[in-house]
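Below is the structure I would like to discuss, written out as structure tokens.
All protein chains but one are shown in place.
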Amino acid sequence: VRVRAGGSAAGARPRITLLTDFGTADGYVAAMRGVLATLAPDTPVDDASHAIGHGDIEAAAWCLLQYWDRYPVGGVHLVVVDPGVGGSRRPIAGEVAGRFFVAPDNGVLTHVLAANPSFELVHIDASAVVLEPTSATFHGRDIFAPAAARLATGTRLERLGTAINDPVALNVAPARQERGVLHGEVVHVDRFGNLITNVPGDWLEGASDVIVSGRSVGRPRRHYGDAAAGELVALIDSAGRLEIAVRDASAAARLGTSRGAPVTVRLGGGD
Amino acid sequence: VRVRAGGSAAGARPRITLLTDFGTADGYVAAMRGVLATLAPDTPVDDASHAIGHGDIEAAAWCLLQYWDRYPVGGVHLVVVDPGVGGSRRPIAGEVAGRFFVAPDNGVLTHVLAANPSFELVHIDASAVVLEPTSATFHGRDIFAPAAARLATGTRLERLGTAINDPVALNVAPARQERGVLHGEVVHVDRFGNLITNVPGDWLEGASDVIVSGRSVGRPRRHYGDAAAGELVALIDSAGRLEIAVRDASAAARLGTSRGAPVTVRLGGGD
Partner (left out) sequence: VRVRAGGSAAGARPRITLLTDFGTADGYVAAMRGVLATLAPDTPVDDASHAIGHGDIEAAAWCLLQYWDRYPVGGVHLVVVDPGVGGSRRPIAGEVAGRFFVAPDNGVLTHVLAANPSFELVHIDASAVVLEPTSATFHGRDIFAPAAARLATGTRLERLGTAINDPVALNVAPARQERGVLHGEVVHVDRFGNLITNVPGDWLEGASDVIVSGRSVGRPRRHYGDAAAGELVALIDSAGRLEIAVRDASAAARLGTSRGAPVTVRLGGGD
């Protein structure tokens, strides 16, 4: 089917997704779910993840990018990775390409907003939205979950607070091309130890060699299966970016590579 | 909004929450979910957590306390943290403040029952409730899940078994005040390394110093954000209790403190 999954919303019920760094064992996620069950009792709630590293905004932003537009329009994506909760950072809500977002204003929406310049954002400051008493340390339960429940049940975005247009953004360096060489970096290491880069897959035509952590990986191939077990392989990942992997093992462990490591790609010539 | 989340149940569908120490990789949780899907097919089921430490009844009791009354009335909270399953401990079910509970009688409901002296409990001994054959080692699937499904689908509590009024309770020492000093202890260490105590937040008026693991933390402040990154800070947590934290780091790791450590708070005087 040629229709992209997230594009067809006909018949879809609004749905809320949850992304946090809370783990589950302390009951914080369940407390948020209880608030959602009370304020939006008919809205299904999906756990995206509660295993983001403590306060790792970059990882949360990356994770969100993998799924937000695979969901139908009308749903609400709730993100609570919020180091320094209760300080001066704003709670925000937004609408991008028909989906709603609720999050702290700390950069976690960077990738979503960067790809969709036409967005609407508000600072959640309407007193009718938050639960009282409002904890100073658990805005996920007392501010973010109630705001998500309002959006899922039809409250209009502008009723949640004051419009803003200056969201905090992560400092994301794009890949660049210079005299036949692509320069990028590792932007995410996934559970399998795959190294995901910021190099767009459609820049790779004619690529003859990929180099990461000083190691030549050769030209990009199509499948993990094109490599022998244990062999390093470069390929285009499921989000359309250059990825370096080891079949059935961890490229990150093999190469000692972590987020931020430089990646270069030689174009043309080649062996 | 001044309405506490869990207080407003209008329109809410009954819902089941699951809390276990099973992890998920062995399929035990999914087996319970399959039983629930069969016996209560229209009831949404929320995972509270499956990451409770093996047999850690205290941790499960604490986790449950964070969410049970955030859920609407009418729902069922199912807890299976059950060391020694199949021995002499009773399977029990109860109703507290309009919510239902199903659990082994091992103290996991201690905090819920302590705060709500008007509760009803039964020993689940009605043969019509359990699945047969009944495994000797997996009461979660064969006794507790079926009981929860019955309650979610309208079976009355008293139909599940014989009334009891002597549930097992954890030995929980309350905080106490003595000559201008509060004495309490750390009752939970959360994923972030925050130290949560049994000292009620509303006892802290006039507090001039909090001492934990021999370390003075100073007077309680309002937000994590009131501390510098890496600084120890005392504050009132999201459940209204004294908490000791380090902004953007782990107080437990910093201080080498674990559950049970004594905490003292000096009142008045102060610097």
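Every chain is named by a letter (A and B) in the order it is written, and numbering of its residues begins at 1.
We adopt the following convention: a residue touches a chain if its C-beta (ideal position, glycine included) is under 8 Å from a C-beta of that chain, and two chains touch if they have at least 3 such contacts.
Being a predicted model, the structure only gives us computed values, none of them experimental.
Novice: Kindly state which of the options B:71, B:138 or B:192 is in contact with the chain not pictured.
Specialist: Hidden-chain contact among the options goes to B:138.
Novice: Taking the entire complex into account, which one of B:14, B:44 or B:184 touches the absent chain?
Specialist: With B:14, B:44 or B:184 as choices, the missing chain is touched by B:44.
Novice: Any idea which of B:130, B:186, B:217 or B:235 touches the chain not displayed?
Specialist: B:130
Novice: Could you please point out the subunit B residues that touch the chain left off the display?
Specialist: That gives, for subunit B, the contact residues 22-31, 33-35, 37-39, 41-42, 44-45, 47, 54-55, 83-88, 128-132, 135-138, 141-142, 146.
Novice: List the residues of subunit A that touch the chain left out of this view.
Specialist: 1-2, 4-9, 11-13, 15, 17, 19, 44, 46-53, 59, 62-72, 75, 188, 190-192, 222-226, 235-238, 243, 247-248
Simple rule for what comes next: only the chains that are shown with their structure count from here on.
Novice: Using the average of all C-alpha atoms in each chain as its centre, how far is it in Å between subunit A and subunit B?
Specialist: 31
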